[in-house]
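This is the structure I have questions about; it appears just below.
Apart from one protein chain that is not included, each protein chain of the complex appears where it belongs.
So, chain A:
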Amino acid sequence: MRVPWFSKGFTRSISCPILDDQVEDGQEIARTKSPPPFYNAFEFISSMSSGFDLSNLFENKRKSGSLFTSKCSGSTIMATLETVAKTFNFRVVWSKGYKLKMEGESEGRKGKLAVTAEVYEVAPEVAVVEFSKAAGDTLEYKKFCEEDARPALKDIVWSWQGENNCQS
């Protein structure tokens, strides 16, 4: 298979995990018929660039990314996200097309943490996944992204927003 891209210093294998059908058949069929919605270049630039992100002027810590790129297919990403949800005892509230919402089972400081994830396509085989907090405490959300989701998603993540910017 001709690979049109590579990451600098990339050494691990390129293959994406092949997952068993863990989604409803209806969804799986719908996803294979149409790709994720297009993520246009301006969207890509404004979300991924740290240069355009002035919140770094105010925050002392490196901001935790809630956006990553992936070279896996939209349906693989969705299936992986659903698996991650179950791993951390999140209930998938709904999953439609390339969007899903998951809700934690335990009550956090501000109620149950709810997270939405949306998959977009920048180019064939280049996807962008955006997390956002739908409900609950922001610190718990950040902790979930950084400590739980990040390691669990490493097999499908190509690059996290804001990475590779700290080299001197």
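Here, a contact is a pair of C-beta atoms (placed from the backbone, for glycine too) under 8 Å apart; a residue touches a chain by one contact, two chains touch by 3 or more; residues count from 1.
The rule we apply is simple: contacts and distances are computed from a predicted model.
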item	value
Chain excluded from display, named as in UniProt, from "Mediator of RNA polymerase II transcription subunit 9", "Centromere protein K", "Calcineurin B-like protein" or "Tubulin epsilon and delta complex 1"	"Calcineurin B-like protein"
Residues of chain A in contact with the chain not shown	4-8, 38, 40-59, 62, 69, 122-124, 126, 158-159, 163-168
